[in-house]
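Not every chain of the complex is shown here; the ones you see sit where they belong.
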Amino acid sequence: MTDAPITDAWIRRLNLLQLVVAGIIVLTPTLWMVLSSLKPSFEVTAYPPTLIFAPTLENYAQLTKTTPFLSYAINSLIVTIGSTALGLLFGIPAAFAVSWTRISWPAILTLAARMAPGTLFLLPWYVMFRQVGMIGSYTALILSHAVITLPIVIWVLLPSFDGIPRSVFEAAQVDGCSVTRILWRIALPLVASGVAVASILAFVFSWNYFLFALVLSNGDSKTLIAAAFNFIGEGSTQWGALMAAATLIALPPLILAALVQRWLVSGLTLGAVKG
Amino acid sequence: MSKAAATFAEDRQRLELAALSAPAVIFTVAMIAFPVVYTVWLGLHSFSSTGKQSFVGLANYSRLLADAEFWHGLWVTIALYVLSLVLQLVLGVWLALVLFHAKRLPGIVRSLFISPFMMPPVVAGMMWLVILDPSLGAANYILQSLGLPPSEWLASPVWVIPTVALIDTWQWTPYVALIVLGGLQSLPPSVYEAAQIDGASAFKTFQRITLPLLLPTIVTATILRSVDLLRFFDIIYITTQGGPGNASNTLNIYGFRVGFEFFNIGYASALMLTLTAIVFGAVLAFNRLRGAVAW
Amino acid sequence: MASISIRNIVKRYGSFTVIPDLNLEIADHEFVVFVGPSGCGKSTLLRIIAGLEPISSGELYIGDNRVNGVPAAQRDIAMVFQDYALYPHMRVYENMSFALELRGTPKAEIDARVKRAAALLHIEPYLDRKPKELSGGQRQRVAMGRAIVRNPKAFLFDEPLSNLDAKLRGQVRAEIKALSQQLKTTMVFVTHDQIEAMTMADRIVVMQSGTVQQYDTPEAVYERPSNQFVAGFIGSPAMNFFPVELRGEQIVFSQDGTDVPLDAKSRDLLRKAGHGVFGIRPEHFSVTADAAGAVAVTVRLVEPLGSDTLIHFDLAGASAIARVDPSLRPKVGDRLNLRPQPGRAHLFDGSNGQVLR
Amino acid sequence: ADFDWKKFQGKTVTFLANNNPVAQALLAHKADFEKLTGITLKVDGYQEQQMRQRLVTVMNARSDEVDVFMSLPSREGPQFAAAGWYADLTPMTKGAVAGDYDYAGLSQALLKAGTFDGKLTSMPMNIEGPILYYRTDILKKCGVEPPATIKDIEPAAKKLKACDASITPFVSRGLKPAIAYTFSNMLHNIGGNYIANGKSNLCSAKGKEALETYSGLLRDYGPPGVVNYSFQQISALYRSGRAAMSFESSNELRTVMDGGERLKDTALVPFPAGDAGQVPTAIGWGLAVSAHSKQPEAAWYFVQWATSPEIQKRMALQGIAPPRSAVANDPAYRKWIEEEPVRKQWQAALDVLAAKGSSEVGYPIVANPESREFIGQAVQDLILKQKTVDQACADADKGLDALIAQK
């Protein structure tokens, strides 16, 4: 061997470099948001942008003072957890069945709700839920948000289920497992990373979706994100408060993501089959 | 077991499989059947300014065909869609690979890497509006500090689409990356050992092994991104409201404005149904592709 | 605890027919071994019996029940997969206990059975490991263990010992045989190891391209192969074949016209067609001092196997092998007289390969 | 005197609010209302566009969920009125009214703006309109006199530009749907009007002059990217000291003064006069009762309370310009005004608005919101130099004529 080999050390260095580049691009705006939340409102739009400033928690204080931030947050949590759970509950079996049978129309059907502009649903849903007296209820919000979470769960899990070696399912059948059992005992543990991804995505989408809450909730069940808009308004864009709200709003998904990280470990199907 | 019993058992498995997808299917149908019928009905009516509605048949649709704003919106939608999708897929796969190889990265840092899409789109839009402000924003400040010419960003009819695409890419690339990351985790590791033995360089391994194996996942990400990108709304709504002029007036923005700013529910319904049909077509096409790239 | 009856089964993958039309009756608690060249459809047939592969046409009975369309989960059959198909997320213990657990077997009994199987397969130290932490042979043993803890209607084994060393393989083989006698369960066993086939089977199914070539006891298959394919496939090294013909009252090698030292009965068999294929196994040559009733050959290659020695030589234009005693210490270039042992020769129809009897 | 505030005790009135400073100032006194009437006030507050989205949904569904909502008569008034979403307040102002309500004390211009087909649809909550903010120090430094007429603005801007290149001489709204708000003021000052003889009139000489003047100022003296500028950007630019003149809403005072940097160097005036003098845009948020409300009487109680002199005085002290001259003269309010010179100028400008204001923002037609699009489009086309003024106004007129023709 005459040419110097590319060693593992070099590969590691290259990876690190890419990581740093990606980090800067991805994180700078986020950092800007967090920093802005610590500035007095007017300074957010100051020019040139200030980097050194006296950080203040005043925005956060104002947030909790002027709005029932906590109760909005609880609303959001209830709706998001509810719809994510519902999405997982309906989506996991559906994704499994679609992957098993290779009949994909149920997956496409559930996605149909995502294909239409959200505004299309506002009026009919309002009429529909009003008919059954559920405007303002958590149920209405959870159901409507599940329309968003369900297809995400199904579609994210589809390739994961497809990736499990078929003969593992066959072994389970021979062992006497019904299809449903195979799902819970064999397939589900094997797509843990897929479920983690699906949960994060479903959670984030539900958490950040404001359109449905706009018409289906009322003052009491209003979600955090719908309330966050209130910081933008004529004569009063409260930048500091908005950024503080944004920071706080982004926190729960972030925490969730950090929590389910450990499910994102690799190679669960390792050693299952040879071939 | 008699013959009947045998088929019963077989049916039971089919029944079981049907039962697994039933909740999702029934739920979806229950939730969207009425809205779709309702919207179709609305689309066949005209709501005059006096609020009185009258049946107009397909008039809304023929109006649509003759509406230059619709065709322009379609063009803007597609341009934005293609540009954003390509950027996000390419960068998303790259980011996923970077994160995948950074196995020792603490979980919390890794989640920070995917944080942009956790930011509410409204906030992201507001934030970028400030950052990209031609006179006040940090973006031009940085460009000028580096001795580069400032840009008008969102204010230029030429640059508004690329700029919006960039914002969207910043926000949604991590989303694609997360999906791809999930796919990467389930790739058979032994195949990589085989590739090493075959002498594949890092690039070749990516090109010939990782990428083809990831295609089903990438197509999934494409489908999920397509349904959002073709209905591009949030960021434009916050930043340009379809401007400057109508340079960023996507179909969804246009439909929304017709319905909720100009209060023409009938025409808006026709617009949105048309948009839905476009998205549906794209999804069907990609679903085909998904079957083709399965391994 | 159940017979298996396969009637006119056809299996196609798209336009590719794997099994054209197969009939097979496996009696209750019979031990049947499938052998055949790689790709001939052994696994496919096993998977059909297990209910994992839909049948294109035909009928399948297990016991008295027609089971076409009955899902695998309800056939109560245990199977070792050729590719193991372990549950990657479960420890070895759980892999083995899973099926029992599903049947609601009491914990203590599960434990006892798993421990017994693990002891038998020498995998007790690994019960707490995940499959990915095992060697190839260990994984195969887990796959085996997963089947033998059960007490099903029938066992299906798809090359379950291929990755084990000879010693272990011998032990496990004996245990399986014992198990089959003890449980009186129907067993179907696929193997490429002829010793396995010969020692374990009540009957052997020799398959080729999805068809059954012979279905008989091991001795019959070895000693009375029904056609040239079976004769050539069973036995290692393989049987030697030479085209022969009847010239007058003398059987000669077609290629060079030299005499073949065969008896009168063979002559009678050949009389009808006038020509055929003469087959003899390497172990059925005797080395003799005198050349009468023998062929003289020159040793081209010597392969010492320890217990025996193989010599390769050319005869009548074909390459052939004889198995001789190592104490003979043959060397390349030696001239030897080889005499076919009486009654050990086989004659086959030259056109369709059927044995002449 | 013996007005029974407690008549609807125990009822619940739902109020769909636009979460702007006006509503915030009002709702600071929510408890007083509940105490006074025994009515429970359920507030549902949203940012403006969202509020409209919810309102449209609720109204289209003919739902009684909302009793009272905030509305901009100048914008959606004709449309909502035509759709029959407003309850007619005329009988209520004549019926159950507390003695001290002083209906006549409300700005007649705003009341008129809220009256459609003889039906009074909303009660004014505040008064606002675009005014000119300018930097006294910069003008002084550059030797520029504050513009007295529209014609003075351009030379002043030119001089400012030459004097200090880092300063934006003039800024106003450039975002398409927002343009009509400021543009209308200029058009009216110049002497133009939107409609003449049932036809759109932008291509009249005055119309073209307004278009050219407005777009020219922004193009040549405005900030880069002005086509995306609405109140947020304008206020931020001005507040950070990077603009010399800003033509923006009176409501922005608070934002502009945030941080205190502009407190001492800013002057406020109504927009300079043109050939037609000063015809400032003056609008106000109104409180309307939903036509679908099941309890319009109780709803009216809230409207009445919210627009009463007492409450408007209290709101004024929080910086909400009152739509009542009586309140503007209230000693407590006066005292507050006197505290800062800018407040004085601000009130003076608002006085002009109240006196001479026009509520015509965009076309006085049912499709008013859509008409604003065409105005905005024409101005942007000119700013971006995509069309000549003749083309731009002709294209706009074409579209607008079609809107006007709609019934």
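A, B, C and D label the chains in the order they appear, each numbered from 1.
The working rule: a residue touches a chain if its C-beta (ideal position, glycine included) is under 8 Å from a C-beta of that chain, and two chains touch if they have at least 3 such contacts.
It should be emphasised that the depicted structure is a prediction, and the values quoted were computed from it without experimental measurement.
Only one copy of each distinct protein chain is drawn here, but the full complex in this file has the composition A x1, B x1, C x2, D x1.
FYI, only the chains that are shown with their structure count from here on.
Here the CA centre of subunit A is 14 Å from the CA centre of subunit B. Across the assembly, subunit B contributes 13, 130, 133, 135-136, 259-260, 265 as residues in contact with two or more other chains.
Looking at subunit A, one finds that residues 45, 47, 119, 123, 127, 178, 210, 229, 232, 267-270 touch two or more other chains. On the side of subunit B, the complex with subunit D involves touching residues 48-51, 129-130, 133-136, 150, 152-157, 239-246, 257, 259-263, 265. Across the interface of their complex, subunit A is touched by residues 14, 18-21, 24, 42-48, 50, 53-54, 57-58, 60-61, 63, 65, 231-232, 236, 239-240, 242, 249, 251-255, 258-259 of subunit D.
Those residues of subunit D that touch subunit B in the complex are listed here as 49, 52-53, 56, 60, 76, 78-79, 82-85, 168, 174-177, 223-228, 232-233, 236-237, 240, 242, 366-367, 369-370, 373, 376-377, 380-381, 384, 386, 406-407.
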